[in-house]
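All protein chains but one are shown in place.
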Amino acid sequence: MSTPLWITLLNIFGVLIATVLLAAVLTWGERRLLGFWQDRPGPNRVGPFGTLQVVADMIKLFFKEDFIPRFADIPVFVLAPTVVMATMLIAFAVVPMSPSIGVADLNIGLLFVLAMSSIAVYSIILGGYASNNKYALLGSLRAAAQTVSYEVFMGLSLMGVVMLSGSFNLRDIVDAQAGYWFILPQFLGFIVFFIAGIAESRRTPFDLPEAEHELTAGFHTEYSGMKFGMFFVGEYLAVILISALITTLFLGGWHGPWLPPIVWFCLKTAFLVALFILLRASLPRPRYDQLMKFGWKVMLPLSLVNLLATAGILLWIA
Amino acid sequence: MPIETAPGLEAGILLASTLFCLGLAGLMMRRNVIFMLMCVEICTNAAALMFVVAGAHWGNADGQVMFIFVVTLAAAEVAIALALVLQFYHRKHTVDIDQLNDLRG
Amino acid sequence: MNYLFYLTAAIAVLSTTMVIFHRNAVHALLYLVTSLLAVAVIFYQYGAPLAAALEVIIYAGAIMVLIIFVIMMLNQGDSTVVQERAWLQPSTWVGPALLSALLLIQLILLVSSAPFSAVRAFHYIGPKQVGIALFSHYVLAVELASMLLLAGLVGAFHLARHRKPETGRSGNAN
Partner (left out) sequence: MQGLLAWVPLLPLIGFLILVGIPLFYRREPPESVITVIGVGSVGIAALFTAVATAAVFWQTPSGVVNIALWQWMQLGELKLGINFHVDWLTLVMLMIVTGVGFLIHLYSAGYMRKDPDFRRYFAYLNLFIFAMLTLVMADNLVLLYLGWEGVGLCSYLLIGFWYKDPVNGTAACKAFIVTRIGDTAMAIGLFLLFYEFSTLNIPELINAAGDPGADREIITIATLLLLGGAVGKSAQLPLQTWLPDAMAGPTPVSALIHAATMVTAGVYLIARMHPLYTLSETAMTAVAIVGALTLLLAGFSAIAQSDIKRVLAYSTISQIGYMFLALGVGAWSGAIFHLMTHAFFKALLFLSAGSVILSLHHEQNIFRMGGLYRKIPFTFLCFTIGCASLAALPLTSGFYSKDQILLRAWEFHQGFNSLWLAGVLGALITGIYTFRVLFLVFAGSEGAASRHCKDANTPAMTIPLAILAILALLGGLLTPPLQAVFGTTAERHPAAWVEGVAIAMPLIGLGVAWQLYRREKKTGEQRSRVTQFWFSGWGFDWLYDHLLVRPFNMLARLNHNDMIDALYKGTAAFSRQLNTLLSASQNGQVRWYLATFAAGSILFLALLVAL
């Protein structure tokens, strides 16, 4: 099957631009939704319903002085924010949005996503390290430990899905969910992956690397201007990526009645993104040791149980 | 399914050898324990590369299986080694491997 | 000719060279990550996608993070660069470099003299095949690996506990 080059290019750039724009819009959306749930207005001055707030923020970020501290490790300081954006955008390449939209049909798509998310953590670590600031360093230390820990059962929780579909290919996984969504047999896996996804994208309640009460702003304390913007956008990209992945893996991807596939995909993803924001709006932040304890003593056993049960049932049925 | 575009076996072996020798050289010339640890990783990785190349050459999965074991080994080794480094630093307040010669004859 | 392979190989070799000569630990580590990513690409070219993915996830994503974590914990500051400069005099590195070069030459000689150019076909081996081999023929080795990991876990936990060297006893409270 050979697709014309222009379709391929359209696909690539379409996904790229769409995700970046979505992430940008999400900065506004999140604040609006937070405001809605917390009974306050949110951004409502620029444009109708404050929709142009995004543009205003962009202008501000682009034109702000791009300050690099004298004591920073400059090459690493510059490199750090790009990593998160790059990896997140690359990870989108393997996410199939509809039967026809999707950049790469990779055999090991799922592993690829995991690989990208594990590379993304460098962004935070390096940012914190290069800032040469103790708050930043503490934040990045937390991030490193947290990410390495939660990555373990993030991967493990997906293995049930892989077992059910028999493939790492995300398109195959979506196809396998034509009859029923994997959230039903893999509910435990879904829960674990969802929580691990929050931790991976360092969203509240697991935003300890940037806990502003203790560490001012954590790893990006010293960042400003567009570098900060990249961290910022990277975080939203991560939220969207995790949501899109959950959609793909557990919620049947583009499958759904009446509406076109891409619409279904977007709806499901949007719902999950809203869920993320709702969590941020409602949940407090745990202590760091609670976070680690929760991870290793609750999530890991849960994911192992899920893995074992799935494998056992599959073998029993076969 | 064979891959025609793959590079040759010799190329892979040479790359692995080169990486291994680089790692060995680093291991011998660095005094900082952390750098030595990194060099050990280079060597391990070179060995793993050799396995994968050979496995691909002979067309069976054993190469990648061995790669997985190498990675397992590396993970365990790094965990222990880093714990040792921390202890070392706590006790001697340096990362100089040359200071760690209490077992000299 | 396969230019992609030579490009990635060159990146791997260059970044590895940077690792062994660089004075800043974090920079060296970043070069090492680069090298590992390059090797992952090479794995992919050799038809081993699972190895490529694991290389990135485990090597680059976990092991290297662990090392950088420890580097940051030790946090020796700017003095490290000075210290490394002092430690990395030519008198220190020429001998090892010569030894390694000698070894490399020997290996090249060995490889070039070996008669294994007949089969040039490489095979794509997917995760499924690897998994089948791993859990059928090598299942005992998997068990052993799990033992190894457990031993590593317990060992690291025990070793990394911070004890006062002068008392030397395992603390009763912590």
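Read from first to last, the chains carry the letters A, B and C; within each, the first residue is number 1.
Assume contacts are C-beta pairs under 8 Å (C-beta built on N, C-alpha and C of every residue); 3 or more make two chains touch, one makes a residue touch a chain.
If you're wondering where the values come from, they're calculated on a predicted model, not measured in any experiment.
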item: Which displayed chains the hidden chain touches across the whole complex; value: B, C
item: Touching residue (missing chain; options C:L4, C:M18, C:L74 or C:L107); value: C:L107
item: Chain not shown, touching residues in chain C; value: 95-96, 99-100, 102-103, 106-107, 109-110, 113
item: Chain B residues that touch the omitted chain in the full complex; value: 24, 27-29, 31, 36, 97-98, 100-105
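In this section, only the chains that are shown with their structure count from here on.
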item: Arrangement of touching chains [line / ring / star / complete / other]; value: line
item: Chain B-chain C separation of Cα centroids, rounded to whole Å; value: 4
item: Distance between chain centroids, defined by C-alpha means - chain A, chain C (Å); value: 28
item: Touching residues (chain side chain A, partner chain C) in the complex; value: 73, 75-76, 79, 107-108, 111-112, 114-115, 118-119, 121-122, 125-126, 128-130, 137, 140-141, 144-145, 147-148, 151, 155, 166, 168
item: Partner chain B, residues of chain C touching it in the complex; value: 2, 5-6, 9, 12-13, 16-17, 19-20, 25, 28-29, 32, 35-36, 39, 42-43, 45-48, 50-51, 54-55, 58-59, 62-64, 66-67, 70-71, 73-74, 76, 80, 83-84, 87-88, 92-93, 95-97, 99-101, 103-104, 107-108, 111-112, 116-117, 119-125, 129-130, 132-134, 138, 141, 145, 148-149, 151-153, 155-160, 162-163, 165
item: Interfacial residue positions of chain B with respect to chain C in the complex; value: 1-15, 17-19, 21-32, 34-35, 37-39, 41-42, 45, 48-49, 52-53, 55-57, 59-65, 67-69, 71-80, 82-87, 89-91, 95-96
